[in-house]
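Handing you a structure now.
Here the complex is missing a single protein chain, while all its other protein chains stay put.
Labels run A and B following the written order; every chain starts at residue 1.
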Amino acid sequence: MEFSGTFELEDTTVDEVWLALSDPVLVQESLPGCTFLLHVEAEEADFDELGEQAEGMDRELTNDPEVIAGRAFREGERYAALMQVSVGPVNPTFETVVTIDERDRPRMHASGEGSSGDSSFEMSSSMALSETEDGDGVAVEWETEADVFGKVAGMGQRVINPVANRIVKRFFSSVQEELHDLGVEAVSSSDGDESDDRSLVDRVLGRSKSTDSE
Amino acid sequence: MTIDSLDPEDVDAADILGSAIERREDPALLTGNAEYTDDIQLDGMLHMAVVRSQYGHARLEDIDTSEAEAMEGVHGVYTYEDLTSDETPGGGSFALPTAWLLDSLEQVPHPVLASEKVRHQGDGIAVVVAEDRYTARDAAGAVDVAYERLDAVVHPSEAFADDAERLHDDAEGNVAFDWEIGDAEKTADAFADASHTASIDLENQLLIANAMEPRAAVAEYNPGTDELEVAMTTQNPHVHRLLMAGVIGHPEHKLSVRAPDVGGGFGSKIHHYADEALVAWCSMMHEAPVKWTATRSETYLTDAPGRGHETKAEIAMDDDGNIVGLRVDTMANMGAYLSTFAPAVPTYLYGTLLSGQYDIPAIYGHVKGAFTNVPPVDAYRGAGRPEASFLVERLVHLGAKEVGMDPVEFRKRNFVPDDAFPYETQVAVVYDSGEYGKPMDEALELLDYENFREEQERARDEGTYLGVGFSCYIEACGLAPSELAGQLGAQAGLWESSLVRMHPSGTVTAYCGTSGHGQGHGTTYAQIVANELGVPYDSVEVVEGDTDEIPQGMGTYGSRSAAVGGSSLVKSAQKVVEKGKEIAAHQLEADPDDIEFENGEYSVAGAPARSMSMADVAGAAYLAHDIPAEMEPGLEATSFYDPENFVFPFGTHAAIVEVDPDSGEIEIERYVAVDDVGNQINPKIVEGQIHGGIAQGVGQALYEGAEYDDNATLLTGSMQDYAVPKAEHIPEMETESTVTPSPHNPLGVKGVGEAGTIAAPQAIVNAVADALEPFGVDHIDMPMDAESVWSAVQANATADGGAEPAGDDADPGGER
Partner (left out) sequence: MTEHDITLTVNGAEHDLTVEARTLLVHALRDELGYTGTNVGCESSLCGACTVRMDGEAVKSCTALAVQADGAEIRTVEDLGTRHDFHPIQEGFQEEHGLQCGYCTPGMMMTALDILEENPDPTREEIREGLEGNLCRCTGYQNIVNAVQNAAKEMQPAAVADGGESDDDPTPATDGGEEL
């Protein structure tokens, strides 16, 4: 099944939103039902281990571009999320692994799969940011193609569609709130001084091309 | 006409056969005293739940049962390996057999639990046995299955594609069989010489039976006697016993299968599924009673769906409007494995009905069965015959239009003439009896057809689109004789057995090997037996559905119970009467040839005062103080009745609909059904069967359909998404009958269980096509929801360059 939509964030800029959406911590906080969202270092994502790792971590929301840059999503890398979703009468917890296929401001593309005992899904999702017509905000155009399997699939599109839409809506509302609460500001291109051989701007803006990295 | 039911006490004994008496089954069902399978509670009973595949097609990489096994209240978790292990009860095939073979059939293995691959969503992977049903389900959810998902196919046309993923190693191209009937060459010649032809390309969608009672089983193994008793939702306990004995490896004589009250079946409880066998096995494994009751979600995933055809067909006519040929090419969905009687459904139950009610000189049918990733497809009410009748009646509708004839006139011109019976078709069957014009005329009168056509004209001028559709259906019931069934591929005889036992006091118990599940056999069989023996209706008890009580049996499906089971009871009762005659002659000191039997009284011809009642004879038979020498005491008889042929009910159904081309909504204004099911044992029960059948046909036409996504995940897996019609969806039905007794059985009955379902869909689709004729709409696939109707109107409007109806060429012969 396919879902798509546009969400408008007010009173912000493309760079600010991009920065926010580059931060796994902010995304984790904004995703309803998400227990953790972590970079997967190992070959296989072991959710028990990742859960322990998440408990031991001390990551906070920040508006510091330097901190965000240090943990920002990276193209080609895999991330694991544990997410509980309410679908009709059931609340399955999905162990989800997503690969960032493309990250090139203002576009991002990710794909992955999640499973939860008797249900699972496979998805491919993309997102593009643009300035709204009035120039006062940012439009996030998103689309997701998903195959849903098992018990959840059996509940039918009439149940699943509203669930998907609700998650997306709550996610972006929450992103908007965090943006305001934190006062995230986009970095200017003059920032330098970094250990990564890409510029900070490149890192948070998702540009991978400057020099060969990793 | 609504039939008024009668209190049996108000009916004279001589009139009991054919009376619309109230059903004796009802008091138990109306007071909550009925016993359905899930009502059974036994001491120490455990509960089973099944771990099912969430994918339509996948390789199994690992099944981890450890977490489930460790749960409190769980007694065991079993996979295919456990079933076949030396440590567990066994010796069975643990694979479900196919009971109908075809020459080209690819018999693929169907393990009761998947071991390497799952081939449809809901395919069983493991079973859990636990203390209660909640724990069993929880534990089933805790079994961790690792899959490698594979591409899936849903429709036969996808399954046959060159790059399609193969389901079974042995079934190349996913072909289950390739079958034909009729004469290809002769039919090709007929088409070459024809003046007119019409064709159609259609899908007959997959349907799910949706019996209100989900499938269930309770098994109780007695380790002391090695006896295993299974109570289950079945339409044919003896067939299930025979098949299950082989599947679980428990001898047939140590296995009993009983059908308690069964809450509807419509075909879905004929087949031998894995679940019931697994319950039986778990009971042996734990030496304890075990229950399994499907959730509604499970029934959607595992009950055998029916229909599932993709068909191209054409009809050929000469200049005078005579049908000269019919040609059919069908791809039939068989699902993931071959279900019990599946190979028969799209072949011998379909191809043999392609002549409909018509005298067609050349017919050819070709059917290719496909393995796909939907659950195994098998018989659903009508089974093959609705698909045939739908196709024939849609072609006839289009044929009439093509030659410019009124659809009624066209049908009448082509009916098998009354004097042609018995009529041998071009597709291997001989119709027993029929007067096909009679129900049609009755229907026309009910509809006031001439006036309707005028009203239709007027309404069209005002922008209201009415249509009338006809369905002149034929069905074949009571497939027989057994020798023929064997030649066609059945791995079973299709006789029916019965036992009629007089008790010493003169009351009677009648046993029959059929197994009713809502049809009221207790009532109709008692009417039959009371009539034969001349004893009061209330003196006859009927026993069905228990392998321990009834000699043998083949069960209830294919509208066979009255024709085959009822006739078997007649035969047994007649044997009882004959033996009674000898006893009466002996006691009355007369020659048996001089004894007359009428209304339950034996009397000496010419001396009516010298008489004995049936009850007195029964008493004498058991006293055995004074019966003929050499005669054994007692008065009972068993029969195995094997009919000489099928019976062929027929009739005309007609629907009047109003279609709103702007919204696509369809309103059924009238529904008229005139059925000829031969003699009627109980007209009220006949009416009920017709009503219920039509409702399911209306469901297929307008609402129902099993839909799967590209991964073969069921999208209509609940009553929210699969539209079982509600009271508001079903029109008031006007029913009438004609009676043409069948010469093939002693009751002259033809079978009624499936008639309505077979007849209804095409009446409605033809009516919608008639209503939308001004828009050039010839066909809409079922279910005809508002969107598909609207789209069809738009598509043609666009093709014609405007959204308006195509001018004033509203006569049925307008150009196509």
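Of note:
Here is the rule we go by: contacts are C-beta pairs under 8 Å (C-beta built on N, C-alpha and C of every residue); 3 or more make two chains touch, one makes a residue touch a chain.
Keep in mind the model is a prediction, meaning the values are calculated, not measured.
Touched by the hidden chain within the whole complex are the displayed chains B. Of the candidate positions B:His517, B:His586 or B:His653, contact with the unshown chain belongs to B:His517.
Checked against the full complex, the one of B:Arg23, B:His272 or B:Lys750 touching the unshown chain is B:Arg23. Within the full complex, the residue among B:Asn210, B:Ser559 or B:Gln680 touching the omitted chain is B:Asn210. When the omitted chain is restored, the residue from B:Ser66, B:Gln720 or B:Ser791 that touches it is B:Gln720. Touching the omitted chain from chain B are residues 2, 5, 22-23, 25-36, 38-39, 41, 133-134, 209-214, 261-264, 266, 293, 295-296, 517-520, 684-685, 687-688, 691-696, 718-720, 724, 726-728, 730, 732-733, 756.
Here, only the chains that are shown with their structure count from here on.
One inter-chain figure worth recording: chain A and chain B are separated by 53 Å, centre to centre, where each centre is the mean of the chain's CA atoms.
Interface residues of chain A, counted against chain B in their complex, comprise 1, 117-120, 147-151, 153-159.
On chain B, the positions that touch chain A within their shared complex are 52, 54-55, 121, 141-142, 144, 149, 297, 300-301, 709-711, 713-718, 720-721.
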